[in-house]
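Every protein chain of the complex appears in place save one, which is left out.
Take a look at chain A:
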Amino acid sequence: MLGIEAHRGTMSSVDATDETRVKKSIMNSSIEDKRLHWSRLHRFKTTHRLYIYLMGSLAILQIIAIAFFSKGFLLTRNVLENVSTESHYEPKFSKCVILVIDALRFDFTIPVDTDYVSYDANFHNNFDVFHPNEDSQSSLLLKFIADPPTTTLQRLKGLTTGSLPTFIDAGSNFDGSVIEEDNLILQMFRNNKTVYFAGDDTWDALFSPFLSPSSRPFESLNVWDLDTVDNGVMSFFDEHLLSENSNTNGWDVLIGHMLGIDHVGHKYGPGHFTMREKQLQANAFIKRICDKIDEETLFIVMGDHGMDHTGNHGGDSKAELEAALWLYSKKPKMWKHMTSSNYNTSDLGEEYRQVNQIDLVPTLSLLLGLPIPFNNLGWPIDEVATTTDELKAYNNITLNQIRDYKEVSKVITDSTKDERLQELWSKSLLDISVGSEYQKYFLESCKDLWARFDYWSIATGIALLTASLLLLIIVTKLIPSIVIGQMVSEFVPSITIMSLVSNVCFNGIFHVLHQPVFLENWIWCTLFATAIGIIVGCFITIFDRYNVAWISRKFVEDLSDYWSRIAALFITLHALLFTSNSFTIWEDKIVSFFLATLGMLTLYEFMFLPKRRLTTALLTAAMGEKKPSPLGKAHLASEAESSPFGKFARIVGGYHSIVLVVCTRLSSMITICREEQGEYCTPTFTTANNYSYWCLTLCLVVVAFLPSCLRGYYNVCSSYQAAAPIWIGQFLRYVLLTNFCYWTICALENTIPGWSWDAKILKLTISRIVAGFSLIAANVGWMMGPLCVKLNIHNTDVKSQQATILGYANVYGAQFFLLVINFFMCIMLFNKPLAQISLFLMCNQLLSILEIFDLLKLKDNLIGPVTMGLLAYQQFFATGHQATIPAVQWDVGFVLTERIKFPFTHLGIVMNTFGPHIIVALSVALLTLWKQPPTVLKPQTLLARIVSNCGMLLIYNTVLCLSSFVWVTHFRRHLMVWKIFCPRFMFAGLSLIVIQVVITLVTIAFASGRLIRQINNLFWN
């Protein structure tokens, strides 16, 4: 294989012995040539700049479209600032201790039979303080149902205001700002109760004005730190409650929020021995508090949410929603338990009595004699009322509060609903037990309503994105890339002028008339105007030369060949996945099925060479290759060129197809299952597997094997020269080895129970070295222009000075791939061991795809970028991701830093989540550059083709994004919208933005221009 292809690579011979002399001889050739060269280079520079501007404006247009749609779809609830003032009821307790144990799932707290199927000693039966015993009368354990999303910020809001969260809040989990609504803590503050707090600093962000200055918040989002917060809470409680000389008079309400169990869940998953340790620790702590409090003190322990089988939370699966609530008092007979069948703990408490989390708000208010917060929608828990009269009174107060809220907020606009509520209201005036029905009905109506959308913004977003899709199709696909090269100089001024004009118009109208209303403020108005300007500017230029008829004819024509149709079919099918929740759930399997099918199709192609209509693109590609007159080429090679499907090429192509299919199948075995996939999917991307010995061994094999694999691909064109051995053989190998050390330390920390050595500093050092090297040092090195060619002088005869350039055929591709390697090294660092194996397979898939489409001469076809796009999605799922919020691997945010620090934490999460997309967005240029010998195509042509390929990848992703926009709007009332469609649309939008940014800034602006300039300087003739 090598020998034959190497001949292909030795097409050019020059009279020189080294690069500088080549250059010199060229420069000295003649004045005329020199001038020609410089003017060509200058033209290229200008064109390149204009291209960046054009692609940049399209990127801005798409980002604006996504922003508008998100603004319309992800609504926030209208917050009322009214505050309740009256309290009608005598308090039962004067003091209160609240202990929030983050992620205290309900089944942690009940006794579980050791023979039970899903029994796990790591997290069951450790909290014996909650189990029924002789002291049961003083305590009350309830199943505590959270409202999704189950993230701590939303839960705290719900637990204190009694209201419902909206989806957008989940995104702002990281920057909670002071709560504006009436809430429990505010009521405590207004009623002169001193609130001491220790624990999760989300509380401090939400309630800081109402908490006592003695409170002690702790950094909460570093999930790798299991103990700091818990120890802080315990020492705070020691000071103020537990120890002999503690000052218990300073506070009326003492709140603690422990994070240990939640963090163990995030870091290791529930089935880990540290979970048992943390649970036993919390259990002992609760016992100490129980012993210490007096009769006037109410003690509440609760979980804010549960955790799923992987230990994460955020969604709305049963395990995430079911938390525990435990009330304890030393006063006798405070709780009126129902019949014992309500507290059935068998079957993990399947039948156990449950209350909503918001029900705690009126309950606690009534017990402490506070006014019920104004926005509350909850209902008091029956058990806290000891007599029937008391229950009636409680219900009455709450009913009045909810009624007040309804009247003031006027949330119910639907007349039938309003009538039904009126009816229930009058009924409940007669019989208060109907009151709970009123509350339930009102709650349901509110839940419906707060998913109300801003249709103007949604429509604007969809329209803008559709326009951007049309522009992308026309600019990068339909208009021949050569023509676009000339047209960019018309696009740019047109876009600039039209943006300015439309900004002036819209801002003027908006400022004077405040129309259109949905734009809200001048920022949105400017964005809207800019988007319109870009669209108009582009279309003016396009319609200056072409008309609709030509464009539609060209569109049909472009889809007339077999491979384009296959590609269009895959785009359509992928976009249609969002029409059903089942398809969206199974997207991971479907995408890998598509990619494997593509592999099979190319395999079929290489085996049978079916008759295909020749496309113009194919023809030009083949003609372009033929241009340089081959000097002294082997017979086989020339045959391979005249027919793209020589026997040898067919075998090679078949081999690459098989590599693609097999790698796809292997990597698709790595999956973190969606909760909805249920029994049909067994998760393999688990903490146990990630840190297991076999996985680490495989990682070590990857470290040893990946450089050799890449070397194999380079050797096809004998490009493994000069810079390539340094980059692949040294940089990549050692970075991977260092990276392996990092993850080995992580694994050891995870798996060895008695691990006491603190490797924090070492780990941070390693990770920063790897990230710094791969992102900064290696890229700066790449800017120096590492060539992968070598002069091979095989004539001993000194006079003739004949030299062969090894790696000539792939001089662009080989060098460009080094840049991909830089990013690849960085992405490897931010991925867990199993995902690293998957990324290794991705490298092979990627290079095989490049080889396949090179052999098939489909370098300009739609199929190339579409396959790349499919690869990105397939690898997204194979690196342990799903399009859901709990599946985001937040913990990799702490690879570079210990606490949240912009941009390092964000960099980690982006590199982890969008790693495959970034790699693909970079290497889509390789479709053009791989095996592209210099001096065949003009620099402008080359750049135009790269832009065209990049554009096709963008088209694919835009279609997906647009489809997810349309379908999430269509399914806005669907049961699963917040669980399935909405996260998918957010993922589609984000991945489009990431791809846009990478393509525009790195692929086109940074890499292509520099690479083409350098190679043309060298090989210009």
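The definition used in the following text is that a residue touches a chain if its C-beta (ideal position, glycine included) is under 8 Å from a C-beta of that chain, and two chains touch if they have at least 3 such contacts; residues count from 1.
Everything below uses one rule, namely that contacts and distances are computed from a predicted model.
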Should one name the undisplayed chain from "Trafficking protein particle complex subunit", "Glycosylphosphatidylinositol anchor biosynthesis protein 11", "Ribosomal RNA-processing protein 40" or "Pyruvate dehydrogenase E1 component subunit beta" using UniProt, the answer is "Glycosylphosphatidylinositol anchor biosynthesis protein 11"
For the full complex, which residue in A:582, A:730 or A:765 touches the chain that was left out?
-> A:582
Tell me which residue among A:597, A:792 or A:1017 touches the hidden chain in the full complex.
-> A:597
Who touches the missing chain here, A:253, A:364 or A:661?
-> A:661
Touching the hidden chain in the full complex, which residues of chain A are there? Just list them.
-> 580-583, 585-586, 589-590, 592-593, 596-597, 600, 603-604, 607-612, 614, 619, 622, 642-645, 661-662, 665, 668-669
